[in-house]
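Excluded from the complex is one protein chain; the other protein chains are retained at their positions.
Up next is chain A:
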């Protein structure tokens, strides 16, 4: 964690960047210092982020591969970057 951009990543994302994997598209959440503006949107897209949500200080998106994460985290507008976390349903079948 010598570089400032590394501190913006959550540990799993840091591991992915350090280890160069996994390959392929990654869904991420990006926290911004201020609500998304057109200028910042352009910066994010230029860094490789395809947005899946449109406003606020936390936006969802995906990058084509892990190499884009470093570019995203290096942006001054980006406060934190968190890779996708699976969620699990909290109900199921069973006998009464």
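What to note about this one:
Keep this in mind: a contact is a pair of C-beta atoms (placed from the backbone, for glycine too) under 8 Å apart; a residue touches a chain by one contact, two chains touch by 3 or more; residues count from 1.
Note that contacts and distances are computed from a predicted model.
Looking at the choices "Multifunctional fusion protein", "Peptidase S8/S53 domain-containing protein", "YIEGIA protein" or "ATP synthase epsilon chain", the name in the UniProt record of the chain not drawn here is "Peptidase S8/S53 domain-containing protein".
Residues of chain A in contact with the chain left out of this view: 1, 7, 10-12, 14-15, 18, 27-31, 50-62, 79-80, 82, 84-96.
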